[in-house]
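Handing you a structure now.
For subunit A:
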Amino acid sequence: MTLTIVLLGAAALIGIGLYGALSQQSFVMLMMGLELMLNGALLAVVGFWSQGLAGMPEGQLLAIIVMAVMAVEMALGFALVVAVYRRRQADMTKSIGTLKE
Partner candidate 1 sequence: MSATLPLLVLLTLAAGAWLAAWLDRLIATGRIEPLAPLRVGAALLLRQRVTTEAPDAMNWRLAPAWYLALAAVGLSVVPFAPGAALIDSPVGIVVWGSCEALTVVTVFLHGWSPNAPFPLIGAYRYAAIGLPVMLPSMFVLIAAALPAESLSLVAVVESQREAWNLVRQPLGLPLFLLVGLTLTLRGPFDYADGEDLAGGTSAEDSGPGRALWQLARLAMLVAFSAMAAAVFLGGPLGPWLPGPVWLWLKTAGIMALTVAAGHWLARTTPGRMLTLLWVGLLPLSFLHLAIAGALAL
Partner candidate 2 sequence: MRDAFVIALVLFAVWTGWRVFRVDSMVRASFSLMLSFFAVGAIGVLLSAPYIGVATVFMMAVEMMVMAIFMVMFMMNPAGLNPMSMVHQHRLSIGAGAAAFAALAAAALLSELPDAPVPTDKAVVADLGHELLGPSMLIFETAGVTLLATMVGAVILSSRQGRYGMADQGSRPPGLEPGGEPAGRQPDESGGGHHHDHGGHG
């Protein structure tokens, strides 16, 4: 029961995150969408670990990996935004159609 609720919530978070990542024109808002999807993933991992693994520690490890991925995504995302903004004065996704130059 608990696991079903948690997984439905995770599915909703991933759905909203996907909508945001696809629809937002601003690069930072797009990253928010990605973060929301990772949030859903984290919720699902925690749910599965808590209800399905009888306390095997590897499940928690997976959650740690999701958090590390979030950190990497944030750091590189912001660095890219800064780099592109320096050159193009914009943080819109369509202006990053090419990363050449």
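Regarding candidate selection, all candidates are chains of the complex that A comes from, given by their letters.
Following the convention adopted for this analysis, a contact is a pair of C-beta atoms (placed from the backbone, for glycine too) under 8 Å apart; a residue touches a chain by one contact, two chains touch by 3 or more; residues count from 1.
None of the values given here were measured: they were computed from a predicted structure.
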Neighbour of subunit A by the touch rule, complex-wide, chosen among 1 or 2
2
Give the list of subunit A residues in touch with candidate 2 in this complex.
1-20, 22-29, 31-33, 35-36, 39, 42-43, 46-55, 57-58, 60-61, 63-65, 67-68, 70-72, 74-76, 78-83, 85-92, 94-95, 97-98, 100-101
